[in-house]
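Every protein chain except one is present and positioned as in the full complex.
Then we have chain A:
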Amino acid sequence: MIPFDFDYYRPDSISEAVQIYETLAKQSKKVLFYSGGTEFITFSRINQLYADAVIDLKGIPECNTLEMQGEQIVIGAAVSLNKITESNLFPLLGQTIKKIADHTSRNKITIGGNLHSRLIYRESVLPLLVAEAEVRLAGSEGETTVQLEEIFNQQLSTSPGQFLVQIIVPKTYTDSPFASFKKTKMSKVGYPIVSIAAILKNKQIRAALSGVCEYPFRSVEIEAALNDSSLSIEEKIEKAVTLLPSQIIDDIQASSDYREFVLKNTLHETMEALGAAHG
């Protein structure tokens, strides 16, 4: 059981959510925004997370949007991973998040929750980084729309009281050839040793990785190496691996040496998958 009590609010609008947060913050309460709630329940149960109040965003219509609007795909923060995959609006995103947790869990896990995950993997961010997605945020200062990469540095950084409303993906990226691979230690359901999401845009590979370092990332330096036409495919991969933004993880899932070996193979697989279009 969750060993502490908290207030639960499920507002019907963005303004109501903002107002509730402000009221609770003035009372010095620790407030968390909630959508799927799987991590909140899991970590609270083992005393690794605490809140005086949670604000459930599932009642806000904008947080449940999942549709094409003109030349953009708009995805609400409270939309479940399975609904996104089933919609097939952004196939690379659908395929990447289909590998997170298990099918039943994905009925509950939302994309907003995964982007804010306390775990280091946050794989739903990978396709969004390569597709130059924007995010719509709301808070006491009003609403704002910014490039995801502006506020995603290792993890999603929002101001206190600010919450993710929607993710906006330009349609031009959702139609691009793509590759998505996830390598786990053993079973199909598990944390990644290497997870990659890549697209081919204007004959250039754009790729983001998770599971390799302590945080998910997209690196223009690595992309430049992978797109360097003066190098062989092996040389591209060798160079790319020297450009990782931090040390390779060494843990019970995989040693750093093995992880590097899997990374090289996965990069090769990705290049092959995109190769036909690339050539």
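To be clear about the criterion, a residue touches a chain if its C-beta (ideal position, glycine included) is under 8 Å from a C-beta of that chain, and two chains touch if they have at least 3 such contacts; residues count from 1.
Everything that follows uses one rule, which is that contacts and distances are computed from a predicted model.
Asks: Choose one: "Transcriptional regulator", "Acetyl-S-ACP:malonate ACP transferase", "ABC transporter permease" or "(2Fe-2S)-binding protein". The correct choice is the protein name in UniProt for the chain not shown.
Replies: "(2Fe-2S)-binding protein"
Asks: If the hidden chain were put back, which of A:E22, A:E67, A:D102 or A:E234 would touch it?
Replies: Answer from the full complex: A:D102 touches the omitted chain.
Asks: For chain A, which residues touch the unseen chain?
Replies: On the side of chain A, residues 1-2, 4-12, 16, 37-38, 41-42, 44-45, 54, 56, 58-59, 82, 98, 101-105, 107-108, 188-189 touch the unshown chain.
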